Each structure stands twice: as C-alpha cells, then as structure tokens.
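Then we have chain A:
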Amino acid sequence: MTPVEQIVFLLKAVPVTLAISFLSFLLGLGLGVSLAFMRIYGIAPLRYFSDSYEKFFRSVPVLAVMLLLYFGLGPLLPIFKDPFFTSVISLGIVSGANQSQIFRSAISSVGRTQMLAAISIGLTQLKALRYVIFPQALFLAVPGLGSEIALLIKDSAYSFIIGVIELMKHTDILRASQRSLILPYISSAIIYVVMTFPVANYLDKWGSRKKRELGL
Partner candidate 1 sequence: MLFLLDYSTFLINGFIITVEVTLIGVGLGLILGILAALGDIFGGRIIKIIVNVYVEFFRGSPLIVQLFIFYFTIPMITGIRMDVMLTAILTLALNSGAYQKGYLKGAMEAVFKDQLMAALSLGLPTWKIFLYVVVPQALRIVIPAWSNELASMGKSTTALIVIGVREFLNTGISITAQTFRPLETYAFITIVYFIWIYSMLKALDMLYNKIKIPGLEPVI
Partner candidate 2 sequence: MTSILECRELMKAYGKVIAVNNVSLGIGRGETKVIFGPSGSGKSTLLRCLGLLEKPTKGSVYFNGVDVYVSKQDLNKLRARIGFVFQEPSLFRHLTALGNIMLGLKHVSGLSDAEARRKAYEALKLVRMEDWVNYYPAQLSGGQQQRVGIARAISMDPEVVLFDEPTAALDVELKWEVISVMKDLADRGTTMLVATHELRFAKEVADEMIFMDQGQVLEVGSPDHFFTSPNTERARKFMAKILG
C-alpha cells in the first residue's frame, strides 16, 4: 500500500471510533444528569446511591471494567459477547460518573436563589429544575463536557483490546500487514489529535463566551 492508501485505510476506521465515543457519551450524559439531580435534590437513598456510584466509577480503570464485562460477564450474558456493545457500555458507565461530577458543580454554580425564585413564582420543584436550573447548568457544563468527549475519543482506543475494529485496530492491522512501525502509529496519533483538539477547544471557548453573555 502507498502511504496515501495506508492513511485512507486508517481514516476508514474513524466512523467506528466516533460512533463508540458518541454513543458512550450519550449513555454517560443520561447517567450523569440523573445522578447529579439525584445527588442534589433526591431523597437519602438516592443521594447515597449517586454518591457511591460516582466515587466507585471515578476510581476504576475503564479497561478493567471493559475486561470484566467482556470476559467476565460475556459467558453469562450473551449481550456482552459483542465487543462494540461492551465497549460502549463500559465507557458510558465510567463517563456517567465523570459527567455526574460535571453537572453537580454546574448545578451548584447556578445557585440556590434561582430555585427559590422559581418556586416563589409558583413553579413546582420539578418544573423549576426543568425550565430554570437545567438550562443554565447545561451552559455551565459545556466546557467540562468538551473535555469529556475528548477523553472518550481517546479512551475508545481501549476497545481494540477486546476486538472492536476501530482506529486503533486498523493501526495494528497496518503495522502487521505493512511491516511498518512508523507511518501507522504517527498517522493514527495525528488523526486522534485532529479529532480531540477541536472538540475540547471549541466547546471550552463557546462555553466561556456563553457564560459571560448570560452573566452566569
């Protein structure tokens, strides 16, 4: 293969890497938002659950979780025999803990008085969360979510260890078939940088600008 063909071969795997990252981000977002609200506004058992979840999954390596689900649970629950599915789930549940922390600090930055003001005009607590607290918290969370997406794009590389055919796997295939140790790794690293750099930087700048505009 010519160098151009090799790079094209690597780029062909990018959609899979992005799919893993995006789907696990969505799973993490759902978990993170729910956990954050449970922790701040929930009753005691929910608070306790949310707190433990966050502490646990912020302290374990995502690769260990991935191997546990794939090799440990795979034989018992056939759904975990699918490497793509398993990597999305592993990255997602770990990301849920990170995103919970991001949303918790965003919600607490919005401030208690906003909640009081919302209730004082007659909104129920749930409606206040939906229409007053959450929209503001979302803006505040954007820079953190940007770094989280970048982190997921990088961590999705672990999926190749359980056999997902994504960018890292294509890199490995190239190394073996071309017997080249230079071009595949360097190009692949650059492709990852090109994917993560804009996400993290753009969302960080956008979030800071919005924050200023809204005076949050």
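Per the selection procedure, all candidates are chains of the complex that A comes from, given by their letters.
We take it that a residue touches a chain if its C-beta (ideal position, glycine included) is under 8 Å from a C-beta of that chain, and two chains touch if they have at least 3 such contacts; residues count from 1.
Predicted model only: the values in this text are computed from it and were never measured.
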Number, please: which of 1 or 2 touches chain A in the complex? 1
Can you check the complex and tell me which residues of chain A touch candidate 1? 55-56, 58-65, 67-68, 71-73, 75-76, 150, 154-158, 160-161, 168, 171, 175, 181-182, 185-186, 188-190, 192-193, 196-197
